[in-house]
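Missing here is one protein chain; the remaining ones are kept as they sit in the complex.
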Amino acid sequence: MSDSVSTISIGELAERFGCELRGDADVQVSGVATLSDAGSASIAFLANPLYASQLATTAAAAVIVHPDAAEHCPVAALIAKDPYLVYAQIAAELYPLATLTPGIHANATVDPAATVPDSCEVGPGAVIEAGVTLGEGVLVGPNSFIGRDTAVGSYSRLVVNVSVYHGVTIGERCLFHAGAVIGADGFGIAKQPDSSWLKVPQVGGVTIGNDVEIGANSAVDRGAIEDTVLANGVKVDNLIQIAHNVRIGEHTALAGQSGVAGSTTIGARCLIGGKATINGHITICDDVAVTGAAGITHSIKKPGIYSGGIVPMDDAASHRKNSVRFKQLDKMARTIKKLERAVFSADKPGD
Amino acid sequence: MSDSVSTISIGELAERFGCELRGDADVQVSGVATLSDAGSASIAFLANPLYASQLATTAAAAVIVHPDAAEHCPVAALIAKDPYLVYAQIAAELYPLATLTPGIHANATVDPAATVPDSCEVGPGAVIEAGVTLGEGVLVGPNSFIGRDTAVGSYSRLVVNVSVYHGVTIGERCLFHAGAVIGADGFGIAKQPDSSWLKVPQVGGVTIGNDVEIGANSAVDRGAIEDTVLANGVKVDNLIQIAHNVRIGEHTALAGQSGVAGSTTIGARCLIGGKATINGHITICDDVAVTGAAGITHSIKKPGIYSGGIVPMDDAASHRKNSVRFKQLDKMARTIKKLERAVFSADKPGD
Partner (left out) sequence: MSDSVSTISIGELAERFGCELRGDADVQVSGVATLSDAGSASIAFLANPLYASQLATTAAAAVIVHPDAAEHCPVAALIAKDPYLVYAQIAAELYPLATLTPGIHANATVDPAATVPDSCEVGPGAVIEAGVTLGEGVLVGPNSFIGRDTAVGSYSRLVVNVSVYHGVTIGERCLFHAGAVIGADGFGIAKQPDSSWLKVPQVGGVTIGNDVEIGANSAVDRGAIEDTVLANGVKVDNLIQIAHNVRIGEHTALAGQSGVAGSTTIGARCLIGGKATINGHITICDDVAVTGAAGITHSIKKPGIYSGGIVPMDDAASHRKNSVRFKQLDKMARTIKKLERAVFSADKPGD
């Protein structure tokens, strides 16, 4: 793969991405930068109010800003209602996806019974087993593995060191990062009378839609009987565990180190915070947001924001004191009830 | 590796696995399916009451059911006290372990001073260093690594992209999934007077018993001085951290993203829930269950179920309100005490 960075005028950017332009349309930019570090060939953006104070002194060629911030912009402004989205669009323009170097590397191992179009790039150390079908323009990066009978849609990319087991179906334009594992066995074990475990064969597969991104060292297990399913546009960050038979709806995004236990269904357009834990065998409806590190123990039937799991940070000494009280909470609640009865009941003296 | 699926009559299955059969013993099944998706060549099971409602309409050839559910089964029934275990046994029969293709792949790198029986399969990109000893029928899958002087017992399988460091001992019939790392250095560092860290050499190894399964991207560190030890039958799910000098007893199972800190001993037949955190330098006795996401901070001397760590899920606004109160808990407790004294003390008017 190789990079290439284009140069473009801010006038053309404004037009192409529907922004109002304040400033010289002919200014050329060749890259993006932060407000604080930008030079005269860079475009910056302001989306998070945390960084608003950096606007006044930026040396960027232009800044993508919300209408409310435009008047404070000391340089050319591309005014947009969603500056972050426009930034993403412009960055995608300036930093297009690296183009592939088609061909199968001499140090790759591709079974003759695999289908690998000429437009694919198969890197050194990559292993493709029999019955695998790749679409056009697929990247199977160095030391990546695709097990037998797995299908990978066009323009999907397994960057490096990705393991995709047998019998998996992957859509188009997916992006899997280093160490991602798709289709390892689900954790199915049955207790035997002697207390040892009998492994339950995991005979389902994994079905992954189009435009799915899976981060470094995340794992999506194969189903026990039916497939584990990630719908179109699902985005999975790093070090995430998705257990067998989980189903995740379109455009749901999961942040780093979150985990979803077996047979749970998550709806579309959900946002799962980092390190959140989603129990098994529950259903979460569409449009639910789960805060970071939350523990979701029951099904959710109403869109909204859900928390739980953790209690607030504190200095360690205070936390220890309050934590001790947590273990007395039920007792405290009962005492309060008794007090209420004693203090507020009709026959109390003074009432 | 390759699959094979057998066909078998439900009469034979009933006999072999000790079930009472209701229905036509000659019905043939060739696979397993869920109650809702099963067709006439599939056997299904009902173990989790969550799915009981699917029994009435199943099109399965037969269903493995508990005696209590047998009368509701609209098709042939294999009646067993533990339907999930019988399901596991039947699935293992119908989906036997893939057989190996013995031999060392041309793209593997095997040191001449390693012992690799002819019955082993060593995949492309696999690397086996000097002094390694493999038992019969071992699978060293694509791009897997085994460091010098490590021993792997017969019929163990490193599926793909597994890293086993030097000086590790692995038993028979183990199964290690993609990205599993066995024997990396424990996290031993000593603070120096200038605040920098001095690495503490990790000179212990790892000893793993028979029938141990380790999930995708899990890590079992080598010991600082003595070995980290996983006894026979231990089952480790995905993305789990087992730190140096941990010892885990027979048939203990750990669910995804749980972690065990250094020098902790966990007994036999324990169940560690997903994302649970087990502190270092503690001892957990046999037959302990730890709920998901729990934080286990102290030794446990009595079998039972232990929780802690997280508080219940809630809508985010309520959680925020209650969380604020958590930080006032100790103060609340003291106020309650004061109230109790004022309201219930002997000299209170009206008593």
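By letter and in written order, the chains are A and B; residue numbering begins at 1 in each of them.
The rule is short, and it goes like this: contacts are C-beta pairs under 8 Å (C-beta built on N, C-alpha and C of every residue); 3 or more make two chains touch, one makes a residue touch a chain.
Please read all numbers here as calculations on a predicted model, not as lab measurements.
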*asked:* Touch as defined at the start, partner being the missing chain; which of B:58, B:169, B:217 or B:252 qualifies?
replied: B:217
*Per the touch definition above, residue among B:11, B:171, B:233 or B:309 touching the missing chain*: B:309
*Out of A:119, A:238 or A:283, point to the residue that touches the absent chain in the complete complex.*
A:238
_Per the touch definition above, residue among A:191, A:251 or A:281 touching the missing chain_ = A:251
*Extract the touching residues of chain A with respect to the undisplayed chain.*
2, 31-34, 37, 48, 50, 82, 84-85, 87-89, 91-92, 94-95, 105, 107, 123-125, 142-143, 159-161, 175, 177-179, 211, 213, 215-217, 232-233, 235, 237-239, 250-251, 253, 255-257, 268-269, 274-275, 292-293, 310-317, 319-320, 323-324, 326-330, 332-333, 336, 339-340, 343-344, 349-350
*Would you write out the residues of chain B that touch the absent chain, in ascending order?*
107, 109, 125, 127, 143, 145, 147-148, 161, 163, 165, 179, 181, 184-185, 187-192, 195-201, 203, 217-219, 221, 225-226, 239, 241, 243, 257, 259, 261, 275, 277, 279, 281, 289, 291, 294-298, 304-312, 314, 318, 321-322, 324-326, 328-329, 332, 335-336, 339, 342-343, 348-350
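In this text, only the chains that are shown with their structure count from here on.
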*Would you kindly tell me how far, in whole Å, the mean C-alpha position of chain B lies from that of chain A?*
25
